[in-house]
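A protein chain is absent from this complex, but the other protein chains hold their places.
Chain nomenclature is as follows: A, B and C, assigned in order of appearance, with residue numbering initiated at 1 for each chain independently.
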Amino acid sequence: MSGAALTVRNLRVTFDGFTAVDGVDLDIAPGDLRFLIGPNGAGKTTLVDAVTGLVRATGSVRFGDEELLGRPVHRIARLGIGRTFQTATVFEQLTVEQNLDIAAGAGRGAWTMLRRRRAVPERVERALETTGLADLRDRPAGVLAHGQKQWLEIGMLLVQDVRLLLLDEPVAGMSHEEREATGELLRRVGEDHTVVVIEHDMDFMRAFARSVTVLHAGKVLSEGSVAEVRADAEVQEVYLGRASVVAGEG
Amino acid sequence: MTTTAPPGPASATTRPRASTPRRLRAPAAFLLGAVLLLGAAPLALPDSRLNLLAKYLCYAIVAVGVSLAWGRGGLLVLGQGVFFGLGGYAMAMHLKLADAATAGERLPDFMLLYGSSDTLPWWWQPFADPAFALAMTVLLPMTVAGLLGFLVFRRRVKGAYFAILSQALAAALSIWLVGQQATTGGTNGLTGIQGFFGYDLADPVNQRMVYFVIAVALLLLMAAARQLFVSRYGELLVAVRDSEERVRFLGYDPANVKLVAYVVAAGMAGLAGALFVPAVGIISPALIGIVPSIGFVIGAAVGGRASLVGAVLGAVAVAWAQSTLSDAFPAAWTYLQGLLFVLVVGFLPGGLASLGALRRTRRRAPASVRAAAPTTSAVATASTKETA
Amino acid sequence: MTVVLNQSFTGVGIGAVLLLVALGLTLTFGQMGVINMAHGEFIMAGAYTAYVLQRSVDGTGLSLLLALPPAFLVAGTIGALLEWLLVRRLYARPLDTLLVTWGVSLMLQQLARDVFGAPNVQTRAPDLLTGNVSVAGVTLAANRLAILGLALLSVLALTLVLRLTPLGRRIRAVVQNRDLAEVSGIATERVDRTTFFIGSGLAGVAGVALTLVGPIGPTMGTNYIVDAFLVVVVGGIGQLKGSVITAFALGVLQSVLEYSTTVSVAKVAVLVAIVAFLQWRPQGLYTLRTRSLA
């Protein structure tokens, strides 16, 4: 377990005058399984975008000793930060195995790249087992079920050897069984990774979160254990009547 | 991060082997192609037809690169004429200098007529050296492509912009070449090339030699392109086409991935241009502008952009149809060309190659579809997701 | 001094032509993202409309003015037809659209050749527009002034339509968020077709204007198409004011360079300038910044 913490200080993201993330401070300790919740437009996804270099932001985001802001996306990824998207983005034309193989290979040399894949790297094999996709390894990812795509994405993060996983609504649109399976997967992954999950589904959060941060209008509203957050009066007000919000929107 | 998978069954699982007939398909097809190109065609065709085929095979070499960059990488390379032209001019400059030397002249013939100076321009001088000129036929296009690609891909200029910029570049280069008549031959281009590294091109035997060189080059480049297609890089390239952003989050720089495909395709176009010169005896700005540049893409599109063999056959077939049908029915051919393009690109993006592949996949429906061996059913849907 | 002024006006004149040919593209390419290579042939259709009208109605120059609405309609209708037959099936594949419409442009050129013959034809401009106006020693060609006026009028009209009319609001809604527009009851398909109709129609208007400076021929559109796209690319997708500024800037740049060097050097230099500019601002002069993936 590598022990880099994610430290966000005074993070601010603006689009044409609209401030999507407004001075957020956030500390995520190594090994945490943190849920980011908040109503639509709270800035959850933008926060993740900023951390992963997709949008420009001011303030500071440190991962261990490394400042992330200002680095290009692929450099941040190489530091060991991986993410998924609200709508699963896997390479639909490639097989499950190829998807994982690509994820495992960012550091490969030119010679390896120019040769055909012959053996399956051990990490890929392990990820296939972890995500339960071993039987589907030769299927094009495009034909996978929605849930399977999400698992494949998580599997890709695992073989990528990331230390911090940022998952954007991993269970949105999933059936109950798939949710359970995803939750178990998260738990397994969380044993030796730091995980941040953006989620709307309160039941899911209650079942699997170790800690929770509530965002509202670009600011941190509340932070703590599941129980603490649920007891927070402000949070209740924001979520009034929305105790278990329908998932699937951003 | 590890760079290679640890070998051996202890730590890695060997991937399930494909059945023997499938494994042999590519080498068998290659052998068949070689027999046709190197054996059957030279025996069956008269000199003039073989010479035409040599010209078409040059277009096919461009199509190999187009198939890589566009079919696999989703980069619509609408400026291949530029690279074809750079390669062609590099070769023609050397051959003109060699011709002049044979004739005992100080300057190539057109410079004597149109030029204003008695001395060879400095940028012509190194081309007197055959090794330099040969290297330049490939390196010059690759350098230009590398520079442009670096600028464009790094700034994440969108696919549409890239296509338009490529076209503008093609137009600009041809205008520039036309404007430099004294040193480039202007609209005439470099013509009347007589020798090819000491061999007289007027001799039909030597023309056959040129054909063999071109055919072998095509076969070798197809083999090399196929190796790229099935390599890890080939998979990564498809991944970049499918979702550039996702690849970036995996720690790759997609700009570099695209750049490699673009530069390799440019090198192939350059080589094709270089080989075109001895086969046809001319290189001119008319082969470089917007229309010929689109022409290079047409063949690949019609045959099947993502299928190597499809693209090559498409390029040859379209070139053949162009020269055969445009004679008899100039107007009808233009309609047909336009219509073919509309129908194939619009409604059969995998090209004609996907017709066969569709049937094949239907036959063995449950079998796994491996994108590494390009069954084009995947491609038909692939092209719906271009990197924009 | 007069040289500078003369040349500036020349640049503005070139810019006006560029703006007019690119204006339709700011809708079809800028707003809808369609790379329509047949746009040049819509220009040609507009020009031939003026030619036919002049031959059948009267021989005087006045008919050029009268030709504007029919040219708009003819080019617009061809455009809407193209959208309905092909483009709408390809919205998800912008690059394939480029190639398909290129095939269409080939066929339209041949059609023009078959109908009107390969040799170029002319329209007769009204006498008023063949002369010039002198202001403080600067000669302003009347035809350029007319084109400039037409270009500015077209920009104004387009702006008004987009800003003030319900149609304009719908167009902007669809561009900004197609899904949302759809669920809020906008018939997005019809809006697409209408947008394409207007964009193509503007090409027809440009065609009429171009008969004032050059010949009408089957391939006249190909002279303008790449330049027109460059204007929109540099101006910034979906940004009318970006295209306006770019058109005039490129026009002046071209004319200044042409004056001090040669036409071919100027063309190459302008292209290099554009590539350099896109390094600095890859999204063009003006952009809508949104949260969507780059």
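Everything below uses one rule, namely that contacts are C-beta pairs under 8 Å (C-beta built on N, C-alpha and C of every residue); 3 or more make two chains touch, one makes a residue touch a chain.
We adopt the following convention: contacts and distances are computed from a predicted model.
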### Listed names "Urea ABC transporter substrate-binding protein", "NADH-quinone oxidoreductase subunit L", "Heme exporter protein C" or "Sarcosine oxidase subunit alpha", matching UniProt entry of the absent chain
"Urea ABC transporter substrate-binding protein"
### Query
Which of these, B:146, B:186 or B:356, touches the one chain of the complex that we don't see?
B:186
### Task
Write the list of chain C residues that the hidden chain touches.
3, 6-7, 10, 13-14, 17, 118-122, 124-125, 130-132, 134, 139, 141-144, 210, 212-215, 217, 219-220, 223, 255, 258-259, 262-264, 267
#### Entry: Contact footprint on chain B, counting only the chain that is left out
17, 23-24, 26-27, 30-31, 34, 38, 46-48, 51-52, 55, 98-99, 102, 112-114, 116, 175, 178-179, 181, 186-189, 191-195, 198-200, 202-206, 208-209, 212-213, 215-216, 219-220, 223, 280-282, 284, 286-287, 323, 326-327, 330-331, 333-334
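Just so we're on the same page, only the chains that are shown with their structure count from here on.
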### Task
Report the inter-chain centroid distance for chain A and chain C in whole angstrom, where each centroid is the mean of the CA atoms.
46
### Task
List the centre-to-centre spacing of chain B and chain C in whole Å, with centres computed as mean CA coordinates.
33
### Task
Please report how many Å separate the Cα centroid of chain A from that of chain B, as a whole number.
42
### Task
Going through chain C residue by residue, note those that touch at least 2 other chains and give them in order.
293-294
### Task
Could you tell me which residues belong to chain A and also touch two or more other chains?
54
### Message
Help me check something: in the complex, which residues belonging to chain B touch chain C?
### Response
74, 76, 78, 148, 151-152, 155-157, 159-161, 163-165, 167-169, 171-172, 175-176, 178-179, 245, 290, 294, 297, 301, 331, 334-335, 337-342, 345-347, 349, 383-386, 388
### Summary
In the complex, chain A touches chain B at residues 52, 54, 72-74, 77-78, 82-83, 85, 89-95, 97-99, 101-103, 105-109, 112-122, 125, 138-140, 142, 156, 160-161
### Message
Quick check: in the complex, which residue numbers of chain C touch chain B?
### Response
29, 33, 35, 86, 89-90, 92-96, 98-100, 102-107, 109-110, 113-114, 222, 226, 229-230, 233, 262-265, 267-268, 271, 274-275, 278-279, 282, 293-294
